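Only one protein chain is missing from this complex, and each of the others stays in its spot.
Entry: chain A
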Amino acid sequence: MEKYINSYVIVTVFLILGIAFPIFVLWLGSLLRPNKPTLQKETTYESGNEPVGDSQIRFNVRYYLYALMFVVFDVETVFLYPWAVAYKQLGLFALVEMVIFAGLLLIGLVYAWKKKVLRWNSI
């Protein structure tokens, strides 16, 4: 039990140090670096041209479709890992069950493939 708690204490220590380090370095940098903002420096970079329009726009739906597929298969892995850890004790029945489960998801992948979700045509 002690080992379990201590392991997570170490994780917490790493997390705190991970947060503190960038804050410290950026603070240190703010003491050392010059700060002379001008209007030209603060324009958005667009290869030397005057920036046109806004960039926080509604964006290509294709990325959303990939995100949906990612969620489906990532949830599958959440089910796969406990199964994989216990596989040697579970035997053939669990294997058949997992074949059915993965098979159902693969049908989804084939459907997306046929619907040309996986084909990339712009941006």
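Just so it is clear, a residue touches a chain if its C-beta (ideal position, glycine included) is under 8 Å from a C-beta of that chain, and two chains touch if they have at least 3 such contacts; residues count from 1.
In the analysis below, contacts and distances are computed from a predicted model.
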{"item": "Per UniProt record, name of the chain withheld from view [\"Nitrite reductase small subunit NirD\", \"NADH-quinone oxidoreductase subunit H\", \"ABC transporter ATP-binding protein\" or \"Sulfate transport system permease protein CysW\"]", "value": "\"NADH-quinone oxidoreductase subunit H\""}
{"item": "Interface with the undisplayed chain - residues on chain A", "value": "2-3, 5-11, 13-15, 17-19, 21-23, 25-26, 28-30, 32-37, 41-47, 51, 54-56, 59-60, 62-63, 66-67, 69-70, 73-74, 77, 80-81, 84-88, 91-92, 95, 98-99, 102, 106, 109, 113, 118-121, 123"}
